[in-house]
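In what follows, a single structure is set out as structure tokens and then discussed.
For this view, one protein chain was removed and the others were kept in their places.
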Amino acid sequence: MAKGSGNAAPAPASASAARGFDMAAHVRRINAQDKAATVVLTLIVGFVLLILAAIVVYVLASGAGKLFDLGFLTGKPQQFKEGGGIGPQLFNSFYLLVLTLLISVPISLGAAIFLAEYAPDNRATAIAKTLIETLSSLPSIVVGLFGFLFFVLYLGWGFSIIAGAVALTMFNVPILVRVIQQALENVPRTQRDAALAMGLTRWETTIHVLLPVAMPAIVTGIVLSAGRVFGEAAALIFTAGQSAPMLDFTNFDLSSPACPWNVFRPAETLAVHIWKINSEGVVPDLEAVSNGTAAVLLVCILAFNLLARLVGKLLERRMTSE
Amino acid sequence: MAKHVPKRRVELVGKGVTGACIALVALLVVTLVAMVAQRGISTFAVDGINLFDFLTGTTWNPHQDDANGMPTVGALPMIVGSFSVTILSTLVALPIAVGSAIFVVEVAPGFGRRVFQPLIELLVGIPSVVYGLIGLTVIVAWTRDVGGMLGQNITGYGIFSSSIVLAVMILPTVTSLSIDALAAVPNEYREGSYALGCTRWQTVWNVVLRSALPSLMTAVILGMTRAFGEALAVQMVIGNAAQIPSSLFTPASTLTSVLTMGMGNEAMGTVYNDVLWSLALLLMAMSLVFILIIHLIGRKGARKHG
């Protein structure tokens, strides 16, 4: 902006007019420019907030009818007739989330502790870091295809919850590693030094001193990542599959496809359900079902977001006040 | 005293267990890249399809043989489709993202931290299928209606709708990374500029944006990576016609949409299936290129700052 601003306007008579530069006009101009820029920026932010509000309101409003319909939330999905529910999908989504977190949290914790506390400053560490970063920017469909190739076909797990959970783990680990590593590195150095100077190992230092301090940030990160796992679909269509056998909660035969806890049964989730019914188009009340499912999905994500904030704040308060 | 474990062993176990975690993840990534590459390359190595024809062929019809008796598998329509939606969506999202980042960092930091950033994080969390569904029921319909009003007979599916959906999808990612980039500019720079009598806009334009440029570029490329790799939302609104798009409003397809549609239908080992894996390989290679670019930017930035 400053370049070219000097001799642009033909200056009226003033003290600096001799040099071909009208200071007063220049100041007026840059001030007007500044005001205009602020107005434009404000409009942009308003626009973004409007989009956000529109999305949330639209999804919730168009799915509102189904959102509180117990028959829809627990019912059986239908293919060629109206009134299908999303009972199995809802359960599958949560079960898959829990399994994914059970696998990905310990692995991420270990990897993050290694990177933050042990990692020697050498080539191997640099390569490992690059690989994790690579994983974080690979498209989730590629991760899903790999899951299909390796877990579903090569290891012979078939379309199954466990294959889906492992694919989602690959998707989730890089996010978690970054959050946990950051949280550990944000703990003041003095805490680490004090524990090490007492002859404690890095392991004891990390587990008993650093992790408790870093816990609020870690928990917030885990819950936020849970929201993303919950809504992921591309990594699942070829791993956890696109069919949802009706579940029988009295069945505890772990090899039966109707047993909810059987990890080797195929399991369509809410997000996959939305995609599948829209791409197949054989459900007559397609719009109502997919809007309802989207609303349920969004409510869950909103809940995860609120929960993350709440839990983080609560933990923080408990730790500083006790 | 008796059950006390020697410290050295504790440390060795700790290092071993955590090291195993990271080794496991690293191994999985290597396996992923190797397996996808191996399947993708077999199209050319085993089935004998010409790599050059694959990359430049404009006709995608794997069930029909071409003049050489080979399946017609020109991937150019998908390549063009993928790049078009990526670039267009980035062009739409970029000014909005950087604009709101400037507002949040320079104009109203309190509002930004307490209100805007949490809301943006929420936007990141909305599942891509939900974006796809909104695109399908709102954007596609609007595009069709507006086209109809202008006397154009269009379906509403196509690159335009996909780009709008993708722009909204990558907006939060690019915005929150841009906020980080601007917030990382040291305050002394701003104070120096204000001390010279510059206005806020002059300071932002000449000082803040310039010194945050490498990080902003990283933000943009990460957004592009996300747009390029997004599968389901795009597949729902692009129309899925494997043809070189003649306009922004004709149905087209991307690498991801063809993969999503096709992979479930074809048996392993057929030429069609192999070709799909080649598309996956192309997708993966492109993501790796994006990562490489980010690394290069990072290294250049590091060198500049000593």
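In this document, chain identifiers A and B correspond to the written order of the chains, with residue numbering beginning at 1 in each.
The criterion applied here is as follows: a residue touches a chain if its C-beta (ideal position, glycine included) is under 8 Å from a C-beta of that chain, and two chains touch if they have at least 3 such contacts.
Note that in this section contacts and distances are computed from a predicted model.
Chosen from "Xanthine dehydrogenase family protein subunit M", "Phosphate ABC transporter ATP-binding protein", "Cell shape-determining protein MreC" or "SigB/SigF/SigG family RNA polymerase sigma factor", the protein name that UniProt gives for the omitted chain reads "Phosphate ABC transporter ATP-binding protein".
Only one of A:Glu82, A:Asp193 or A:Glu280 touches the absent chain when the whole complex is considered: A:Asp193. For the chain missing from the display, the contacting residue among A:Asp69, A:Glu185, A:Glu204 or A:Glu287 is A:Glu204, taking the whole complex into account.
Against the chain not displayed here, chain B makes contact via residues 1, 3-4, 7-8, 11. One chain is missing from the display, and on chain A it is touched by residues 121, 190-201, 204, 208-209, 212-213, 319-322.
Please note the rule applied: only the chains that are shown with their structure count from here on.
Interface residues of chain B facing chain A in the complex, by the touch rule stated above, are 7, 10-11, 13-15, 17-26, 28-33, 35-36, 39, 95-96, 99-100, 102-104, 107, 116, 118-130, 132-134, 136-138, 168, 171, 175, 198-202, 204-206, 222, 225, 228-232, 235-236, 256, 259-261, 263-264, 268, 277, 280, 283-284, 287-288, 290-291, 295.
Per the touch definition, chain A reaches chain B in the complex via residues 1-2, 30-31, 33-34, 37-38, 40-42, 44-45, 47-49, 51-52, 55, 58-59, 62, 106-111, 113-115, 117-118, 127-128, 130-135, 137-143, 145-146, 148-150, 153, 170, 173, 177, 199-204, 206, 224, 227-228, 230-234, 237-238, 242, 271-272, 274-275, 278-279, 287, 290-291, 294, 297-298, 301-302, 304-305, 309.
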